[in-house]
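Please read through the structure below; I'll follow up with questions.
Omission of a single protein chain aside, the complex is shown with its protein chains in their original locations.
Coming up: chain A.
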Amino acid sequence: MSASLTLVVLMAIMYGTGVYVMLERSLTRILIGFLLVGNATNLLIFLMSGRAGSAPIVPGGEVAADTVDPLPQVLMLTAIVINFGVTAFILALIYRSWWLSNLGDEGDDVMSDEEKEEAIEAENADELQASLESDDTAVLEVLDEDEDHGDDDGPPATPEPSERERDVMR
């Protein structure tokens, strides 16, 4: 089995820097180190599939002696997916740990910007609702008064619609 020297060197560098960065105290650096070491391991699996330049397996094709071994690629793909999931989890962990160290447990009761906006919006909406309702009652009162007058005077209670409004009605 022969492997590409470039990839071997690259893998070694990634392992080295990855382990070095992982030894830091900061969680973000640990994550970066994990990503480097994880991908170095993926490269290691990839190296096991033999030299570059061999033909891939195709459906219905012939399998020659120098066809590339597909199994390491499958293993690599699985490992990448697993690393991806774990990375997402670590990011959540880092965020949570940042949240706790900056705000403490009380931080859970602090509202985020969005929540604040929502709260303000809700307040505004309440005010708007209240003002609309007071407008409605005022209009109703006026209408009631008009009706009272209408009984006395004879002409229709509602005022004559203007020219434009008639057009709209048609």
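The criterion applied here is as follows: a contact is a pair of C-beta atoms (placed from the backbone, for glycine too) under 8 Å apart; a residue touches a chain by one contact, two chains touch by 3 or more; residues count from 1.
Basically, contacts and distances are computed from a predicted model.
Trainee: One chain isn't displayed here; going by UniProt, is it "Sulfurtransferase complex subunit TusB", "Na+/H+ antiporter subunit D", "ABC transporter permease" or "NADH dehydrogenase subunit M"?
Mentor: Answer from the UniProt record of the missing subunit chain: "Na+/H+ antiporter subunit D".
Trainee: Which of these touches the unseen chain: A:A52, A:I82 or A:V139?
Mentor: From the options A:A52, A:I82 or A:V139, the contact with the absent chain belongs to A:I82.
Trainee: One chain is left out of this view; which of A:L7, A:I32, A:V68 or A:I90 touches it in the full complex?
Mentor: In the complete complex, the chain left out is touched by residue A:I90.
Trainee: Which positions on chain A touch the chain that was left off?
Mentor: For chain A, the residues touching the absent chain are 1, 22, 27, 30, 34, 37-38, 41, 44-45, 47-48, 69, 71-72, 75, 78-79, 82, 85-86, 89-90, 93, 96-97, 100, 104-105.
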